[in-house]
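Removed: one protein chain of the complex. Kept in place: all other protein chains.
Now for subunit A:
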Amino acid sequence: MQLLSDNAYRSQFTVRTMDQIDELTTRQLHNLGIQTGSLINVVRFYPFHGPVVIQVDQQRIALRYRIYQQLVGGH
């Protein structure tokens, strides 16, 4: 397994769609100010597809790699 997945790495991206994400997670993301159109800065990845630290509107948030992938998904 790769330590850090470079091909998935983007330092900055815009959330195009949140359709793949389940309702509860969408609500949690909305609560933290992440929605379609949000500009997200990727701060840090953890090894073995561990959590990803992102920054939205000055706020740092850690979330699971799977959710990060779904957020990037639109690309």
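FYI, a residue touches a chain if its C-beta (ideal position, glycine included) is under 8 Å from a C-beta of that chain, and two chains touch if they have at least 3 such contacts; residues count from 1.
FYI, contacts and distances are computed from a predicted model.
The chain that is not shown carries the UniProt protein name "Ferrous iron transport protein B", picked from "LrgB family protein", "Ferrous iron transport protein B", "Allophanate hydrolase subunit 1" or "CidA/LrgA family protein". Subunit A residues in contact with the hidden partner, per the touch definition given at the top, are 4, 24-25, 27-33, 35, 44-51, 53, 57-64, 66-67.
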